[in-house]
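As you look at this complex, bear in mind that one protein chain is not there, while each of the others sits in place.
For reference, chains read A and B in written order, and residue numbers begin at 1 within each chain.
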Amino acid sequence: MPDTSHNPVPSGHPFCRRGRSTEGLIKAFFGGNAALTIVILVLIILFLLREGVGFFPEYRTELQNFRKSGLEFVDIARKDLTAHEQMGSLLNRAYFAQVNSNCREEMQRLEEATAIVNYLGEATAPAHDALVQVTDAESNSPPTPELLQKLSAQYRKRLADALSGRLGKGFPPTPHLSRTEQQLLCDQIAARDPLSTDDPAFANELQASLAAKRELSAAPLIAFRDAIDAFQSSSSALDVLVSETSDTVKATKEAAVLHGIQVRKRQTLLDAARTAKPDLRSQLEADIAAAVTTEPVDFTAAMAPVLARIPQFKEANAAMSAGLTEVSEKLPLSLSDEKADRYLKAFRAATPAMAAETADTVGLLEGWRADVPVGIGMTISGFISGRDWITGGEWQDIYGILPLFIGSLMISIIALAIAIPFGVGAAIYTNQLAGPRQQRFVKPTIEFLQAIPSVVLGFVGIAVLGTLLQEVSTLDSLSWIPGFPIQQRLNMFTAGCLLGLMAIPTIFTLSEDAINNVPAAFAEASDALGASKLQTIFRVIVPAAISGILAAVLLGLGRVIGETMVVLLVAGNRIQIPDFTDGIGTVFQPAHTLTGIIAQELGEVPFGSVHYRALFVVGILLFVIVLAINWTAQRLLRRFRISQH
Amino acid sequence: MKNPEQLIRRGVHRKGIAEGIVKTFLGGMTWAVIAVALMIFGRMIWDGAPVFFKKEAPFVNMDFLTKKTETLHVFDDAEGIRHQLPASEFHQWKSSHGTDAVFNEQTFSYCGGGIAGPIVGTVLLTLLSVMMALFFGVSAAIYLSEYAKQGRFIGWVRLAILNLAGVPSIVFGLFGFAVFVLAAPILTDTPADRSLLAIPLGFTHLSFEGWGSSLIAGAATLACMILPVIITASEESLKAVPQGFREASLALGATRWQTIRKSVLPFAMPGILTSSVLSLARAAGETAPIMFTAAVAAKDDLPWEGVGSPLGVLTGQVQALPYHIYTLALKIPTSEYTERAQFGSVFVFLLMIFLFSAASVVLRNRVRAKMKW
Partner (left out) sequence: MVSDSVQPAIPAIEIENLRFSYGTKEVIHGVSLSIPANQITAFIGPSGCGKSTLLRCLNRINDRIPGAAITGGSIRIGGIDISRPDLDLQVLRRRVGMVFQKWNPFPKSIYDNIAYGLRIHGETNRKALDEKVEHSLRVVALWDDVKDRLKTSAFGLSGGQQQRLCIARTIAAKPDIILLDEPCSALDPLSTLKVEELLLELRNDYTIVIVTHNLAQASRCSDQTALFYLGELIEYGNTSQMFQAPREKRTEDYITGAFG
């Protein structure tokens, strides 16, 4: 074989290559476009990092300020105060539940009367409002008599319509009022001046009788009431202390922030002056001189008066502890009303934890040091395991993604719990059990589901499903389900249902594919051994397709975690770690998510702020999670394909 | 054979019953999914169709489709008759009847008029993004299927496509915001302070300060998102063209590019177009990527109104149907006055998406029926 490279085709020979450079250019053009995918991916990573990486040092500086100006110190004391308030509210709820338990009849009567008053008021509102508007003393021209007449006629007509129950949802039901009482009420309202909104006399009577009954049933509980009041007032000293020191430390922080801004401004001006033209320079130098008007804050001096009050904190703390012990002794052993008793028990259960926390506080306050630096590791771990995501407040923004992460996780779990059985079940049914006619209908229909845009599903959730679920949950026959009746219309369960519906087509299509790709020989061998159809399906076909099905589930999970609009609209957007004491009922609490927080807050934050960067860090996290899930899925798929030869 | 009578089934056929139960159960699940889907559509159609259709010719509520979005004013006149008027008509009414004649006024933003702005915005965003993605995507697919051999570069490209396909749409939104809105290059005489890099060109500056929230930024973001879909689908269509077509062309002395242009692309085109219609539906349906890059809740003008040059269309913000639905959805619990705008918009949006999807299915079947090699 002769070496052709030493033997080029002479130029001008018919075999000589022409137009090689054009071909090369064309190829390079296409290659460049292929490289675009890599460029985009790199850009995504690069820009997420660029905006996100700055977050940790900046957040650390903020935390440093938070500590130096003493906000952290006040927060230690404030935590007790919040806990104390919650405990107090538990007791109050117990008290009122107990008092009201004896006045149920009166309350219902008053409620029904109020419902009638409101119904009639709403029905006549437009005419009433119009009358008020035209007779308004400040209006410049007095109304013409005919206009007044017209409006009054309208008022009477609406009132008559309403009394006959022809407006809105109709006359409200009043099972606890007699017909005569009802008639009396209506007559009183009908006789009322159109301009007046005073309650009719009968309603006032009911009000008075309820008040009397309340007083009566509160009489035996007088000791309980006093104990509660004493408990609530035991925190007043701390309350005053906290609010006073809050003002001090907040002023310190604001001064420090202002000074920081001025220093940065001077630095910018200095940089500008270095490159500026001479005629501008003098102006700039004047600005530089005027840039910093405040003194740097002396944190130690500012903090001294706060720290000097530690003995007062101690006293206040002791008063609160004493209040807690005292109230625990004075509380009744149990209350006759079931709900009241539950609140009381909850209070008892929380008492030891609160006592321990209060006892720790003094030590924490005394051990607190303003000059301990906040490490970058602490900042990062605080971000990852932080239980609060508080933004936009004037106190201190806290960025902890745990509530968002848990929200995303819980919603995904609910979604998968729905999508896996339905998606995989439908795939098994369609591929193995359904006839060809059903197959031809089912497959494209479920695949068509994929085309529903997520914002539409979110709309469905918010407009239809949320209300529907809430109404269903109030049915008495369903009250055995934990978490029913649902408190919040928008919650994790509603979002999970819709995301499950979104994930079903993904899981269905890929699982069906996997099952379809199981070689027919396996099923034939199983049949030949005398296996029944079900045995063949569940012992041979599904196990053989299992890695494909797992990959389908993972890809579904990736889709669910990354989904934004549905959770933004439907999940309820409460940034809080769910209260897991509800057991399964926890799923009916609202939550916020990783994707939702970005969508909700990115539009409102100033460019380049710490908050802005925090959102990019959330984006990085999301990117990494979804990428890891997809990678695992792809590896599983590859393994599945290899196992099918 | 011993005991041949065992072959005959006696008594209850347990396995048959078990199979029946499982089959009914799984079938029930399957049909339940379909039923839920149909119920959702049913509800949207039930509430949305009355807004969209009307009894007399042309049977479609053209006002809703062609009017701009306005604030809805609901009020009573002196007779106690309730009026619902969009802002422009409301002001006319007020000037002709006098301010004193308006009672109990309530306003519902974005609920009056029609949805011409969102429809136009979505169409522009979608077309622009699909055009961009088609250009880059088909070129990339040509490289992958016609030029590339196994190699490290190809490995990287495939990896990138795979990963891009999995990136959540909100992350694309972040990316579009950081890159196209805040950092893309423009020509300007006065670079902004936050410009990443300003290169003086003599007569003007090339400044990396971004395009702002605009039609072009949103379309570019969407294009990045659908790029992997288009590349994968186009590559499949190109690979479906029989190898013989290429060999025949090459054997006749055509260059590679001539071969691709004359003997491969024409046959792959129907498939590529089909897939692009499908990605059209996807681009039209996404909300998260355009929230920060292009969409605006209210805009008085259509994109081409009040702009000096065609370029102004590209650099202006637009309304978009999915974002419009999002803003309207936030107004729920509904009142009787918002439902028209809400369900009407959803109905029109679904109609658009399903026309795209159905078109792609029909196209695909046609192409498959026609192209038999």
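Descriptive notes on the structure:
Going forward, a residue touches a chain if its C-beta (ideal position, glycine included) is under 8 Å from a C-beta of that chain, and two chains touch if they have at least 3 such contacts.
As the structure is a prediction and not an experimental result, all values here were calculated from the model.
Judged over the whole assembly, touch between the missing chain and the shown ones holds for A, B. Although one chain is not drawn, the whole complex shows that of A:227, A:303, A:433 or A:544 it is A:544 that touches it. From the set A:222, A:301, A:356 or A:521, the residue in touch with the chain omitted from the display is A:521, counting the whole complex. Across A:535, A:573 or A:600, the residue that sits in touch with the chain not pictured is A:535. Summary of contacts with the chain left out: across B:15, B:54, B:67 or B:331, the touching residue is B:15. Mapped onto chain B, the footprint of the missing chain covers residues 1-9, 15. The missing chain lies against chain A, touching residues 519, 521-532, 535, 539-540, 543-544, 643.
The criterion applied here is as follows: only the chains that are shown with their structure count from here on.
With each centre defined as the average position of its C-alpha atoms, the distance from chain A to chain B rounds to 27 Å. Chain B makes touch with chain A in their complex at residues 15, 18-19, 22-23, 25-27, 29-30, 32-34, 36-37, 40, 43-44, 76, 78-80, 82, 100, 103-104, 136-137, 139-140, 142-144, 146-148, 153-154, 156-157, 160-175, 177-179, 182-183, 194, 224, 227-228, 231, 255-257, 281, 284-288, 291-292, 322-323, 325-326, 328-330, 332-334, 342, 346, 349-350, 353-354, 357, 361. Listing the residues of chain A that touch chain B in their complex gives 19, 22-23, 26-27, 29-31, 33-38, 40-41, 43-44, 47-48, 50-51, 125-127, 129-130, 133-134, 141, 147, 150-151, 154, 157-158, 421-422, 425-426, 428-430, 433-434, 442, 444-446, 448-449, 451-460, 462-464, 467, 501, 504, 508, 532-534, 558, 561-565, 568-569, 595, 598-599, 602-603, 607-608, 615-616, 619, 622-623, 626-627, 629-630, 634.
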